[in-house]
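A short write-up of the structure that comes next.
The other protein chains are all here in position, but one chain of the complex has been omitted.
Letters A and B name the chains as they come in the text, with residue numbers starting at 1 for each one.
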Amino acid sequence: MLLAEQLLNGLQYGMMLFLMAAGLTLVFGVMGLINLAHGALYMVGAFACAVVAASTGSFWLGLVASLAVAAAAGALVEMLVIRRLYNRDHLDQVLATFALILVFSEGTRWLFGDFPLYLKLPPALSGAITLPGGLQYPFFRLVIILVGAVVALGLWLLISRTRLGIRIRAGEADREMIGALGVDIAKLYTIVFALGAALAGLAGGLVGSIQSVQVGMGEPVLILAFVVIVIGGIGSIKGALVGALLVGMTDTLGKAVIPGLFARVMDTASANTTGSAVASMLIYILMAVVLLVRPQGLFGARV
Amino acid sequence: MTLKSLLLSATTTLALITAPAMAEPVKVGLITTLSGGGAGIGADVRDGFMLALKAAGDAGKEIEVILEDDQQKPDIAVQVADKMIQSDNVDVLTGIIWSNLAMAVVPAATAQDKFYLSTNAAPSALAGEGCNPKYFSVSYQNDNMHEAAGAYAAAEGVKKMFIMAPNYPAGQDSLAGFKRFYDGEVVAEVYTQVGQTDFAGEIAQIRASGADRVFFFQPGGMGIAFLKQYAESGVDIPLIGPGFSLSEDILPAVGDAALGTINTSHWSTDLDNPANKAFVDAFRADFGRYPSLYAAQAYDTANLLLSASAKASPSGDPDGFRAALQAADFASVRGKFAFGPNQHPIQDFYVLEVENRDGGLTNKIVGNAMTDRGDAYAELCKM
Partner (left out) sequence: MTMNREFIINIMIFGLLIAVGIGAHLAGQGFTVTLATKVAILGLAGVGLNLALGYGGLVSFGHAAFFGIGGYAAGVLASHAANGDPLMFGFGGSNQMLVIWPVAMLAAGFAALMIGALSLRTSGVYFIMVTLAFAQMIYYFAISWPRYGGEDGLSFYVRNAFPGMNTLKPIEYFTICASLLGLALVFSGLVTQSRFGLALQSIRQNPQRATAVGIRATPVRLTTFVISAMITALAGALYADLNRFVSPSMFSWHMSGEIMVFVILGGVGRLCGPIAGAAMFILLEHLLGKVSDHWQALLGLMLLGIVLFAPGGLIGLITKGLDALRKEKADV
């Protein structure tokens, strides 16, 4: 029973990471941009959701706001800043998006104060339900798994079945060519960036309701999202999904199992501390191993 | 200003008149976290400290405060402290929230012959062999609230405990402190990652553990996340936390999910004494929120400083100043307050419960956990 619950937790955590990673990998795949500010957009989404939910009393409106505000912030940032960076090397992109993190974080603190904001699940989503087999599981975590699956499916349909998707794929393959064919590249890039930002914002709104909505909340997730897309192969949505699930499972099961394993060879107290230290290193070990075996990630194009 | 705080400031002014005239104002370096995710606690420290100076009237004006942000980074904290000592010539340093920053700054400050008054962090390394005549903890010793939680669980006759804390020194001290006074069975002892925000795995372990109560130490954002997720999980094993996990700076963000949670602390907004009433009322009037224990401790620190600098100047008569600090001759918001041999407090600890009062979340006292508790390290301190 415990194992079943931990497997569900791993799946749920993986889906949460996927929501973050999908936008990041999309932006990298299409524009070749390393966007450190992705975590900041996640934070923007969470704050938008909290503020709107608090003033209207509706979590759902908050969630819509998290999508809309993050997309708007993304589009704005793309037009003001990011647009000038596509032809620069990765280093300039790193510095500029690092600067954006500072601006977003302190700007948010300036607007909303020093204290974490309150954001609560609506009654429809809260509480635990009993799964077949008698396992009690929080309903909201199941919703996250569902949303992750829907987003994955939606992105796949978008990219393989729609006009926009064709352009995105064409843009990935050959930037100059589709420009020559009369596609408005600038507009396409703004749309893709805003889409990535909206995904980050949605993740922020959803995850913020069961975590702490505070300044700096995006940074730890950002690093994890990068780990995910690197394992999966940068630019690949499928890779991001597989990478996210791998990382989610590894992290959850590692934390559950490793301290116990260590306890067999040493006393309990040091097994607990050492074991959990190893568990927190585990996903980075996973990433290193994957990259050593497949230097371009699991589903990355050969470089 | 209420009548009581007027009376209070009148007595401090009286003390000032009878004391030898001071040559120049006392310079205090207040180092705390004013940017990033920890800025909420830093705001409470700053506001509590400044409020005490304001309430003291003219005596408060004799204290010159130099305020700097430590960005919650130990290397920045130590550099800010160096700047305050070398270039601002402060007499006293104070304000640091986090143990790891205190471990960086306190030894450096005392080695350069400056007083350090802790408004919060009090790691075990500075309470035992590492104690110093110039270092005072006005808050507690880090283990205290966890010890109080252990004592409470023991007194309640809890048979099986699940205990968890982040995997860093303060977390390890926390669980050690809890077990020092808890005499039942610990069914699981879990260390979480520092900065962790998803606790699904730990909650699954709690569900499967068969424990009667859960003790959790998760400060700041980690605590907010844990409490929200625990409330959603359908697990109904009651929680016990140290005061930090349910302090007034995070309660508004947790919301009703925190209601009724038991925690242990040396202070509460409803602690019944005149100094505390004056403090809580003035703080709410000035800032529109309930003060947290961090604000209360900073308020006490400022009042301790005022009481001591009225008797002796830290730069002119350091021995006299130290003796005046040791006497702890000020009206603490904790009611009774005294220093032990290692210059850490000897004080009472209470059992608190989160409630909604006057439209805001805060704690109320529901019992006593420990009386006149010092700390486990005092006998290792030789000075």
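Here is the rule we go by: a residue touches a chain if its C-beta (ideal position, glycine included) is under 8 Å from a C-beta of that chain, and two chains touch if they have at least 3 such contacts.
Note that this is a predicted model, so its numbers are computed, not measured.
Participant: Among the chains included here, which ones are touched by the excluded chain in the whole complex?
Facilitator: A, B
Participant: Looking at A:7, A:81 or A:183, which residue reaches the missing chain?
Facilitator: A:81
Participant: Taking the full complex into account, find the residue in A:50, A:230, A:258 or A:271 that is in contact with the omitted chain.
Facilitator: A:230
Participant: Using the touch definition from the top, which of B:25, B:57 or B:169 touches the missing chain?
Facilitator: Going through B:25, B:57 or B:169 one by one, B:169 is the residue touching the chain not shown.
Participant: Touch as defined at the start, partner being the missing chain; which of B:37, B:123 or B:201 qualifies?
Facilitator: Here the residue in touch with the unshown chain is B:123.
Participant: Just the residue numbers, please: which parts of chain A touch the chain that's not shown?
Facilitator: Here the touching residues of chain A are 28, 34, 81, 84-85, 88, 90-92, 94-96, 98-103, 105-107, 109-110, 223, 226-227, 230, 234, 273-274, 276-277, 280-281, 284-285, 287-288, 291-292, 295-297, 300, 303.
Participant: So which bits of chain B touch the chain we can't see?
Facilitator: 34-35, 68-69, 73-75, 78-79, 82-83, 86-87, 99-100, 103-104, 107-108, 111, 123, 125, 167-170, 172, 191, 193-194
Keep in mind that, in the parts below, only the chains that are shown with their structure count from here on.
Participant: Taking the mean of the C-alpha atoms as each chain's centre, how many Å separate chain A from chain B?
Facilitator: 36
Participant: Considering only the defined contacts, which chain A positions touch chain B in the complex?
Facilitator: 1-2, 5-6, 9, 12-13, 16, 105-106, 109, 114-121, 126-128, 136-141, 209-217, 220-221, 252, 255-256, 259, 268-269, 272-273, 275-277, 279-280
Participant: Of all residues in chain B, which touch chain A in the complex?
Facilitator: 35-37, 39-40, 42-43, 167, 172, 189-193, 195, 197-198, 200-202, 204-205, 207-208, 220-222, 224-225, 228-229, 231-235, 249-250, 252-257, 289
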